[in-house]
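First the structure, then my questions, so here it is.
One protein chain omitted, others in place.
== chain A ==
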């Protein structure tokens, strides 16, 4: 983007668990149409398990890439966790296989406190979700390819986009349904320090 006006804040892509080519051949075409080419995204937060270098290169082309290591990312040199400042938020990033039991709220809260962040972004479960617990936000963008996950019966491909503006986030959740991208949105507002 050629300008740095504040109107739409920073656009942040949350995406991960591709498993290309091990468990999936590619992203749904409706997702590809939305993401390539676009120059609007500032940051890409990837929860890991890209599967191949090609996917990594594609992510780098989208924006500033922040990526953490998934359990299948052998051979890649990614950190276990990462914390990024976006808007007024401190966003923590972790793949999620370290969170035991997987996807458990209590266990996620432990990592949120450990990373001292306002928003914890994690993946691994292949099921998108967003929740607020005691003033902190827990976001899981799911799997961009809808790749198979042993403990999940039916995986819906998904990714997310956040428009971050000061203490506000407008969160867009993209899911593939019958070959089309369906989008739902919600708003997150940060606790104000008094």
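Note that a contact is a pair of C-beta atoms (placed from the backbone, for glycine too) under 8 Å apart; a residue touches a chain by one contact, two chains touch by 3 or more; residues count from 1.
The criterion applied here is as follows: contacts and distances are computed from a predicted model.
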| item | value |
| --- | --- |
| Protein that the absent chain corresponds to, by UniProt name, given "Rab-GAP TBC domain-containing protein", "Signal peptidase subunit 3", "DNA replication complex GINS protein PSF2" or "DNA-directed RNA polymerase III subunit" | "Rab-GAP TBC domain-containing protein" |
| Contact residue for the chain not shown (choose from A:54, A:100 or A:185) | A:185 |
| Hidden-chain contact residue, picked from the options A:40, A:105 or A:180 | A:40 |
| Chain A residues that touch the omitted chain in the full complex | 1-8, 11, 33-35, 38, 40, 130-132, 135-137, 161, 163, 165-168, 170, 172-174, 182-192, 194 |
